[in-house]
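Some chains have been omitted; the remaining ones sit where they do in the full complex.
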Amino acid sequence: MQEILDELVSGMRQEPDWGEVANYIPELGSIPLRQFAIAISTPDGRLFSAGDADTPFSIQSVSKVFTLAIALGRVGDQLWHRVGREPSGNAFNSIVLLENEKGRPRNPFINAGAIVTTDEILAGRTPGQALAEIVQFIRAAADDTEIHINKAVARSETANGNRNFALAHFLASYDNLKNPPEMVLGTYFHQCAIEMTVRQLARAGRFLVNAQGSPTIISRERARRICALMMTCGHYNGSGEFAFQVGLPGKSGVGGGILAVVPGVASIAVWSPGLNAQGNSLLGTKALAQLARRMGWSVF
Amino acid sequence: MQEILDELVSGMRQEPDWGEVANYIPELGSIPLRQFAIAISTPDGRLFSAGDADTPFSIQSVSKVFTLAIALGRVGDQLWHRVGREPSGNAFNSIVLLENEKGRPRNPFINAGAIVTTDEILAGRTPGQALAEIVQFIRAAADDTEIHINKAVARSETANGNRNFALAHFLASYDNLKNPPEMVLGTYFHQCAIEMTVRQLARAGRFLVNAQGSPTIISRERARRICALMMTCGHYNGSGEFAFQVGLPGKSGVGGGILAVVPGVASIAVWSPGLNAQGNSLLGTKALAQLARRMGWSVF
């Protein structure tokens, strides 16, 4: 396995096109483009990794997997009254469908749906308490206390978050926000600013693997359903393509990270900050496709 | 297994809501609502079935799985220049995205995409030859020569096919149709009018199972990718829900049939003519969800 990962990293380093780093905030825009890391965790937590596997990166929208698990743990299927379960076919920050569907976001992995999910976690609590739960959930899943929020990134997101403010106010205009937009987004921007290495992220993803020895933080049924959502909605309007090329449930973030799950077998984290046109890690996707093919790891 | 299927059928027969039969053509609208059948085929073709398993039904859009496999066999990845691989988020017969995306349908399982796929199969041939290949492919897959086209249904589709004529002419206006709309739709309506029993359909789906003993009509890689498309796009704007509830790749038809695949394990066909709001079989979906849960057959 280690050999395969090393070869994969060598191959990636020779790719001519590394995509483009997200540049909507300076903290992300200044990250060196030519970085790549991959880590695979077995259900019981043994790790294989290669590349820049100890470099922390901003997990951004990968956090939506964890907040979805937390929100479902708190309110169960009632969450689905506020957010749907269908791929949107639109960009991650599109507001068009939100108007057509009267304020109920298509799924919890586009921004609007993730904002609703975080709003649910905030119910009856302060942002500090909610964030503590989120970080604690991830640390427990990764079995690693050295996972933190990068506050400079969170501040910068807030300062450049007009599109998300628009989404939050829009949700509020349809009465689909229980807390003030500023409070929800304050929490949301901090959850996105959590930093992890691929080694940490791969281990944190084990609760979705559904295997002997993987952590049972949530029920097997719920883990399956989160994986189903990752498969159909995890890469915005590139979800169909990811399913087609990789064949595994995954969730990407604009920081260049992707968490993918091989049900029953392993949890995989890749990171490369350059993005493709849909906002998903260009080399991360490519590496996962190669790995999945080489290992025969498609779910199909 | 037989016992499980019998129980499933008993349970279904007691469901209060059977949905509504498609009524856009009299041949479908007159079908008695309260029918239900299920069949499971092992990779090597052994069958378990229950309910109205010997009643032929109109496979309609389930045929899109077979024509996709045929078109990919003929032109390979060139097909993807003409049709995409993303869920549409819209109804099966929506024309909105087609305008926004300049005549390239989102995926081969919505009507517009399936029309393009059939157009590809027609290249350089007559409708009769193309239909012979389609029927022959399905018969070979099912290992059953008693599979036929219901010509009265095909005629009725033609007579009531304004929406599909609109789609075909729209594709043509973007130069994404090689043959005349009337010719393509003539073929398309006949392919949709193929009739099969669940026993036949379950066996015909084995080529997607990717197991020891399943027919190798197409490569394992291609079968996986077709399954990925079934997972993300197989149920129109109910695809996310089907993945969430059932956790298996599937393709539904407006005749009430659904073909689902348990990779490496089995091919399943269900039929119940009553549809839900998204145009997918109401009890068929429900039965697959129960069966998948009972057997632990989610891909996740």
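Order of writing sets the labels: A and B. Residues in every chain begin at 1.
To be clear about the criterion, a contact is a pair of C-beta atoms (placed from the backbone, for glycine too) under 8 Å apart; a residue touches a chain by one contact, two chains touch by 3 or more.
From a predicted model like this one, the values you see are computed outputs, not experimental measurements.
**Student:** Given 2 shown copies, how many make up the whole thing?
**Tutor:** Counting every copy in the complex, the total comes to 4.
The rule is simple: only the chains that are shown with their structure count from here on.
**Student:** Which chain A residues qualify as touching chain B in the complex?
**Tutor:** Residues in contact with chain B: 84-90, 97, 106-107, 210, 221, 223-225, 227-229, 231-233, 237-241, 243-244, 247, 249, 261, 263, 293, 298-300.
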